[in-house]
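Below is one structure; the comments refer to it alone.
All protein chains but one are shown in place.
Coming up: chain A.
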Amino acid sequence: MLRIPCPHCGERDATEFHYGAAAGVDYPTDPAALTDGEWAAYLFVRANPRGWFRERWFHAAGCRLWFHVERHTVTDQVRTVREGAA
């Protein structure tokens, strides 16, 4: 079982969380100005690193807040955690 360290509730089982995919993907400032290719890239194209990956998690069964986690995609180690939805 993957254990996720919630910044408010402490370390809990991953079944209490929703996974929010990659962090730091900003909504385009002017979506109407994008080409189809750029829009598709915003929607679907993500880094898929073998190594450290910053991602979002939502503590659905606990404090119900979003936060960021830096997780190693091979070992599932968690390096840093920070509050915040963005």
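The criterion applied here is as follows: a residue touches a chain if its C-beta (ideal position, glycine included) is under 8 Å from a C-beta of that chain, and two chains touch if they have at least 3 such contacts; residues count from 1.
Just so we're on the same page, contacts and distances are computed from a predicted model.
Assuming one chain is omitted from the figure, identify its UniProt name from "Phosphate ABC transporter ATP-binding protein", "Formylglycine-generating enzyme family protein", "Glutathione transport system permease protein GsiC" or "Sarcosine oxidase subunit gamma".
Checked against "Phosphate ABC transporter ATP-binding protein", "Formylglycine-generating enzyme family protein", "Glutathione transport system permease protein GsiC" or "Sarcosine oxidase subunit gamma": the hidden chain maps to "Sarcosine oxidase subunit gamma".
Contacts of chain A with the missing chain: which residues?
Chain A touches the missing chain through residues 8-9, 12-13, 15-16, 61-65.
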